[in-house]
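Heads up: the structure comes next, in structure tokens.
The other protein chains are all here in position, but one chain of the complex has been omitted.
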Amino acid sequence: MGDLLGVAVLGAGHMGADHIRRLDQVVSGARVAAVADPDRARAEAAVAGLDHVTVHTDPVAALDAPGVAAVLIASPAPAHEEALLAAFARRLPVLCEKPMVPDSAGALRIMEAELGAGRRLAQIGFMRRYDAEYRRLKALLDGGRLGRPLMLHCTHRNVSSPADFTSAMLINSSVSHEIDAARWLLGQELTAVTVLRPGPSAGAPGGLLDPQFALFETERGALVDVEVFVNCGFGYQVRCEAVCEAGSARIGDEHTMVVTTRGGARQEVAQDYLVRFAAAYDREVQAWVDATRRGEVTGPGAWDGYAASAVAEAGVRALETGQRVAVDLAPRPALYAGR
Amino acid sequence: MGDLLGVAVLGAGHMGADHIRRLDQVVSGARVAAVADPDRARAEAAVAGLDHVTVHTDPVAALDAPGVAAVLIASPAPAHEEALLAAFARRLPVLCEKPMVPDSAGALRIMEAELGAGRRLAQIGFMRRYDAEYRRLKALLDGGRLGRPLMLHCTHRNVSSPADFTSAMLINSSVSHEIDAARWLLGQELTAVTVLRPGPSAGAPGGLLDPQFALFETERGALVDVEVFVNCGFGYQVRCEAVCEAGSARIGDEHTMVVTTRGGARQEVAQDYLVRFAAAYDREVQAWVDATRRGEVTGPGAWDGYAASAVAEAGVRALETGQRVAVDLAPRPALYAGR
Amino acid sequence: MGDLLGVAVLGAGHMGADHIRRLDQVVSGARVAAVADPDRARAEAAVAGLDHVTVHTDPVAALDAPGVAAVLIASPAPAHEEALLAAFARRLPVLCEKPMVPDSAGALRIMEAELGAGRRLAQIGFMRRYDAEYRRLKALLDGGRLGRPLMLHCTHRNVSSPADFTSAMLINSSVSHEIDAARWLLGQELTAVTVLRPGPSAGAPGGLLDPQFALFETERGALVDVEVFVNCGFGYQVRCEAVCEAGSARIGDEHTMVVTTRGGARQEVAQDYLVRFAAAYDREVQAWVDATRRGEVTGPGAWDGYAASAVAEAGVRALETGQRVAVDLAPRPALYAGR
Partner (left out) sequence: MGDLLGVAVLGAGHMGADHIRRLDQVVSGARVAAVADPDRARAEAAVAGLDHVTVHTDPVAALDAPGVAAVLIASPAPAHEEALLAAFARRLPVLCEKPMVPDSAGALRIMEAELGAGRRLAQIGFMRRYDAEYRRLKALLDGGRLGRPLMLHCTHRNVSSPADFTSAMLINSSVSHEIDAARWLLGQELTAVTVLRPGPSAGAPGGLLDPQFALFETERGALVDVEVFVNCGFGYQVRCEAVCEAGSARIGDEHTMVVTTRGGARQEVAQDYLVRFAAAYDREVQAWVDATRRGEVTGPGAWDGYAASAVAEAGVRALETGQRVAVDLAPRPALYAGR
């Protein structure tokens, strides 16, 4: 087993358990070496049947377990900062689920710590960058054939939201995916945000402002609009149309088997992000394992985690105030230069 | 009213009544001058509210009614021959619903009579030639950009068939549309036909061989296959894919509003040919009125009616014998030269 | 010819000539009785070959020409007010191309005059209400199956704009179509508007703010966003997605023959509104002729023309100021009650 990358997985909930399954059964070149969860029984259940795995309730102890050469953080966001700092202290490469940390102040501390380590160690889990359709769109935009991008029209719909979802979380949890995707697709920072609030859907839990419509301005004058609707009831839909000077490109339309019955011609719509983006998660973790084994960090990093936080915070203020809010971004350290 | 083309409509059933409505309310430049139906009450009902129309039970009397300058035959097929001959005798231009007459022997008599009149007078109601999608496909094929057509894959489905529909009628009533469309699209005669019979659908009335799969060979080596399924239960679907040396083109996919609900993304499918081809019928009759007022015949003629009959007869023999049957076509008279 | 509705067409430019052709060749039950254009030669050319038409340079003279029973106004917008008032004075039914008049103050005068006439006489040329896809969407929304509409996402793209097109015209000429369509689809007035200005496309003439992104709020809390891009270079695209509480519906995607060649699978995109909405114009004029012959007015009226003006004016102020601008709408007279 010496050749396989030993990974400590922190967090054995829904997402953590899925990553454990992925590392064990899907991804090549890695194995689960340790798992940590405050709920030991949950951690043990997640690795049942796997050999050579140690189980911990303390995440830091998991980092020090035998065979651990890298860390995958899938614990709740408030636990990320401690885990990231501990990993950096051990110079362990990390794949950290989004959001990197709960706020931009914490994100600045993470960047500082990584700067202290003198090299990039963290990849943040913006898995859309690994989705085949997003990559195709990115390649098309970068190729320049359509000219400069002028607008991105985005749609982000969930069947329903978790019980504790707040109006702010439509921005800082859901739209944060579009924030990163827009930054990445356009190669530009977002500079201001406005959030509009149509009358809430009857399907939204009482008090939840759902749907919302967010507008982002970018440093070179593009416009990004996002419909976010987390209790739409009908499906998990993530779409993006890039409108450029010489054409437009659209991804994310439902493309499955067409079934014609008396009711008409019908195409299934994915109901869950783990279905829609299953392959993207697989590719993300495989790419991280491959890069880590080569000693590299190739994916979105701490700067991207920080920028997403800062934009989302401005978005929440825009939602609360009804005003356009400018994004206040710290200078980009040289370690994070390049796109 | 002197400027309007006065039309005698023969037959006031489903199709006749629809044409009367069309001439009155949709088409420009024409008016209904006379109507004939053995059932006088039905004829009167079909023209209720229209002025200057005479009502007849004898179709020939309708041809001689005041103001009649052209004839639209929408009576049952067995009545077509007498009506066509009477119109030719009066040198009246005719639009005759398909089939021109019930068999190819009768069709030869029609051609002979029209040859005797010395000029083309009849247009046959192959309305697909007036459908926007078919015309686009025809223009593409004629333009030559895709090279020589090698195959046509056709689908012809009805929700359900009339009570008295026979296995032979799948060929000589339903597929006759594809027979004409293929001849027109390819600019070639069909030379042989084979009909395969999958096990009948549980939805087909007892004894009806439904669906069927017909294969036509053409004089220059193209292949035309047609699925015909007249009790499919789910919709009226007419599709055609032309496979050529340098590309393929497909028409007839359902293209309507996309509605996404919990069940998935859904597009309505037309349930009836009067819906699917409503605009084609309108264009057909308008084109016939326009040409007739100019003294021309521009649409499919008696030769096309004859060829469709001859091919359909071979098809019925192929269905009955399970063998490939060659089409025996009379020589094409000079009057019908050209496409 | 006594039975046909005699129409005076005012204006013989691009649109007027097209309407003359439509009344003569497409529409049933009407004829062109008179035409007026300051350029007599242009007026004569537009009716060449038609009988029983008088040609005028003075529009009012055309209204008084023999056989005129209705008026179609296709002259430039500044000429509409005089023509409408003259028609009202003669109690002639009118189909008036949009915009009804150049500003909302004039629109109020038109309503006042029609109120003085004591009955509705004017239909305004918002032809999208006659497009098959828009009607299907309207029927779906009215049917209530999708629940309350929350958002409309609209796209309005032209290949290129006329030479004299200004930044304000993106709102008051192009988006005015969406303003009417949104009012009609939702059955609600628009109450406020914000216009965002992405960096202009390199394809836009110098100084033209193109594209723009307009946001409309409605009286019952729905949100309508419109991308307008009049020099997109790639096609004439008009799309609308209605997002409702229980589902979404989308119209306007390009749906034509699919041609597959080495370059991929391709669908043609309409390049011109007269192509995309050809059938809608035909249906609009036919519906107006039919209603007029019955003594009714069934289409969008002076109130709709006024409301579109008032919203568009607020939109232009929003564009100029960068601010959200409330729409100030006069009370709706009883004559215009109902949707």
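Order of writing sets the chain letters: A, B and C. Residues in each chain are counted from 1.
Basically, a residue touches a chain if its C-beta (ideal position, glycine included) is under 8 Å from a C-beta of that chain, and two chains touch if they have at least 3 such contacts.
Being a predicted model, the structure only gives us computed values, none of them experimental.
*Asks:* Which residue, B:Gly67, B:Gly106 or B:Pro211, contacts the hidden chain when the whole complex is considered?
*Replies:* For the chain that is not drawn, the touching residue is B:Pro211.
*Asks:* Give the residue, chosen from A:Ala41, A:Val258, A:Leu274 or A:Ala326, that touches the chain omitted from the document.
*Replies:* Of all options in A:Ala41, A:Val258, A:Leu274 or A:Ala326, contact with the hidden chain holds for A:Val258.
*Asks:* Which one, B:Asp51, B:Asp164 or B:Glu245, makes contact with the chain that was left out?
*Replies:* B:Glu245
*Asks:* Who touches the missing chain here, B:Asp131, B:Asp180, B:Glu227 or B:Glu268?
*Replies:* B:Glu227
*Asks:* Looking at the full complex, which residue from A:Ile124, A:Leu137 or A:Leu196 touches the chain that isn't shown here?
*Replies:* A:Leu137
*Asks:* Name every residue on subunit A in touch with the hidden partner chain.
*Replies:* 1-3, 24-29, 51, 133, 136-137, 140, 145-146, 246-251, 253, 255-262, 268, 279, 286, 290
*Asks:* List the subunit C residues touching the unshown chain?
*Replies:* Residues of subunit C in contact with the hidden chain: 233-235, 237, 254, 260-269.
*Asks:* Using the touch rule from the top, list residues of subunit B that touch the missing partner.
*Replies:* Against the missing chain, subunit B presents residues 147-148, 150-151, 153, 196, 198-199, 201-203, 211, 213, 215, 217, 220-223, 225, 227, 229, 232-234, 243, 245-248.
Everything below uses one rule, namely that only the chains that are shown with their structure count from here on.
*Asks:* Specify, for the interface formed by the sequence copies subunit A and subunit B, whether it is same or different in terms of residue numbers shared by both sides, with half as the dividing line.
*Replies:* same
*Asks:* I'd like the most central chain, judged by C-alpha centroids against the all-protein C-alpha centroid.
*Replies:* Answer for the innermost chain: C.
*Asks:* Taking each chain's centre as the mean of its CA atoms, how far is subunit B from subunit C in angstrom?
*Replies:* 37
*Asks:* Using mean C-alpha positions as chain centres, tell me how far subunit A is from subunit C in Å, no decimals.
*Replies:* Chain centres of subunit A and subunit C, defined by C-alpha means, are spaced 44 Å apart.
*Asks:* As a quick test, compute the distance in whole Å between the mean CA positions of subunit A and subunit B.
*Replies:* Chain centroid spacing, subunit A to subunit B, equals 58 Å.
*Asks:* By residue number and range, which residues of subunit C touch two or more other chains?
*Replies:* In subunit C, 246-248 touch at least two other chains.
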